[in-house]
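Shown here: the complex without one of its protein chains, the others still in place.
Coming up: chain A.
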Amino acid sequence: MARLNPWRWPVLGLAGLYFLTPLAASVVFTLDVPGQGVTFDAYTQIFSTDGFGSSLLLSLELAVATIAVVLLLTVPAMVALRLGAPRLRPVVEVVCSLPLVVPPIAFVAGIGTVLKWGPEHLSRTPLFQTLVAIQNPGFPVVLVLAYVVMALPFVFRALDAGLRSVDVPTLVEAARSCGAGRRQALVRVVLPNLRGALLNASFLTLALVLGEFTVAQLLGFQPFAVWIVNVSGAQAQLSVAVSVLSLLVTWALLLVLAGFGGRTRTASRG
């Protein structure tokens, strides 16, 4: 077994070539513009381009809201499953995995249909106002709802892995024996033990929301990913520059995550 495999280095070298070339070429593409020589314009322009700030801000707001909602929904439910309702576990697991079966494009087709019920059937009921309110372009709540659903499978897996390594009932009982209230036991004992899993879930959700394009584009909103595509028609260099930057940011985030919780395990995304 301890012999050297002569094919290992060619394999790794070829893989490195394939994976690094597009990144290097993108950097060259943004810096070396035909007819202009080497220029940093694409990067300096980013901040002054219309819509950059607002779309990035919208994406970040959506990410924060999505993370808050998805954790508030899943953490109490999954801790409770560990504490005293193991029979509900398969139900929750299936419900949280179902979004994997519905590709984002099919999901958004369904959401669009529901939103159209507003003007068609409900125009005289208060529900209509609700449907209009969740589509406010300033902060589209409907996107938060969609992203929470899309994040559920990943968050479920991340939290499940974290909970598996912690003996929740014993922790809670120990805390209660020491005189802690139920709430205190959960917030000050259980949650700190889940720090790695919570971070993992949050970063996966953050990456998902920042990169999400399908749902936002088809519902007609303009968060970051949609903005990059919209701006690419007029300014190719700029869109590639933003893509390079967003990749570096994602990379940094996932490295931070890897530093916090050991190796990152990620799942596929459409």
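Operating definition for what follows: contacts are C-beta pairs under 8 Å (C-beta built on N, C-alpha and C of every residue); 3 or more make two chains touch, one makes a residue touch a chain; residues count from 1.
Keep this in mind: contacts and distances are computed from a predicted model.
The complex appears with one chain absent; UniProt names that chain "ABC transporter permease" among the candidates "Cytochrome c oxidase subunit 3", "SCP2 domain-containing protein", "ABC transporter permease" or "Serine phosphatase RsbU, regulator of sigma subunit". When you scan A:L57, A:L98 or A:A133 for touch with the missing chain, the hit is A:L98.
When you scan A:Q135, A:N193 or A:T250 for touch with the missing chain, the hit is A:T250.
Seen across the whole complex, the unshown chain contacts chain A at 1, 5, 7-8, 11-12, 15, 18-19, 21-23, 25-26, 28-30, 32, 34, 72-74, 76-77, 79-81, 83-85, 88, 91-92, 95-96, 98-114, 117, 145-146, 148-149, 152, 207, 211-214, 217-218, 225, 228-229, 232, 236, 239-240, 243-244, 246-247, 250-251, 254-255, 258, 263-266, 268-270.
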